[in-house]
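Apart from one protein chain that is not included, each protein chain of the complex appears where it belongs.
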Amino acid sequence: RSGEMAKLTQLIDNEVFRAYATYATIVLLKMMLMSLITAYFRITRKAFVNPEDTASFGKGESAKKYLRTDPDVERVRRGHLNDLENIVPFLGIGLLYALSGPEVSTALLHFRIFTGARIAHTFAYLIPLPQPGRGLSWAVAYSVTISMAYKVLKTVLYL
Amino acid sequence: RSGEMAKLTQLIDNEVFRAYATYATIVLLKMMLMSLITAYFRITRKAFVNPEDTASFGKGESAKKYLRTDPDVERVRRGHLNDLENIVPFLGIGLLYALSGPEVSTALLHFRIFTGARIAHTFAYLIPLPQPGRGLSWAVAYSVTISMAYKVLKTVLYL
Partner (left out) sequence: RSGEMAKLTQLIDNEVFRAYATYATIVLLKMMLMSLITAYFRITRKAFVNPEDTASFGKGESAKKYLRTDPDVERVRRGHLNDLENIVPFLGIGLLYALSGPEVSTALLHFRIFTGARIAHTFAYLIPLPQPGRGLSWAVAYSVTISMAYKVLKTVLYL
């Protein structure tokens, strides 16, 4: 069993894999932050969706008026969903890419640009910045994922 | 090639990795169950979103009235989306955590609490329980993921 643990440790000791683990964790923590920002806006804007969430505001009509949508809440939720749509492919393709034996420097370049672009995307969405700010940051992260997918398919293709 | 298979088998034989595989699968099956619950409520409440789904109810106006939203359907869908937002980080961070060499007992504690909290979250959402039932179960699972992310970054940080 100590032999098994050693092998697992070797996986996590590999530089490319460590870089993947670091940036995947950062980008997932960033995505998780969207939940807190949504909660913050729901509470400060008093805009809820579940009746049980407004019970502390009283009963009946006085609480019902807080069951409403708010533009700021909806904006954060759209950013959160966009994160899911783009970070899920990064997690899967990025893991396979990290295992496909890329150069450390090339892998770091991919992971750093993706992570930077997704953080920029969040700022562009929440501030919001004028277009094409959000569009460009989205496209950069998207392109990085496509580039990793190409490397994965070139390395492992087995249909 | 039998050497390679042996190495893969060693990964899946590692106790922490087996625990991760077990709880990740359970929590994903729980998330998949949300699709069936959504379908159940759509059919029993006759509340659909795609015109082609109501064709069996007849043509024209008689079918169109079933293209509507229903509070129970929307509630399950919100629970499903909340699962995606929280289980995706668990899958990614949990895998890296399992590879970062934690104690078996500590890892089990993380996986069990996360899984229990997400199952509790589903019950709290669907019954629904009064707050802070749903909020607390969400926060517990969220905190477990943060704790694993901290361990991952402490172990592998490579920027």
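Every chain is named by a letter (A and B) in the order it is written, and numbering of its residues begins at 1.
FYI, a contact is a pair of C-beta atoms (placed from the backbone, for glycine too) under 8 Å apart; a residue touches a chain by one contact, two chains touch by 3 or more.
Everything quoted here is computed from the prediction, not taken from an experiment.
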Can you work out which residue in B:Ile37, B:Val73, B:Leu91 or B:Ala117 touches the chain that's missing from view?
B:Leu91
Since one chain isn't shown, list which residues of subunit B touch it in the complete complex.
3-5, 7-9, 11-12, 15, 17-19, 21-22, 24-26, 28-29, 31-32, 34-35, 49-50, 52-53, 55-56, 80-81, 84, 87-88, 91
Residues belonging to subunit A that touch the chain removed from view:
7, 10-11, 13-17, 75, 78, 81, 84-86, 88-89, 91-93, 96, 99-101, 128-131, 134, 142, 145-146, 149, 152-153, 155-159
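Here is the rule we go by: only the chains that are shown with their structure count from here on.
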Counting in whole Å, what is the centre-to-centre distance of subunit A and subunit B, each centre being its mean C-alpha position?
16
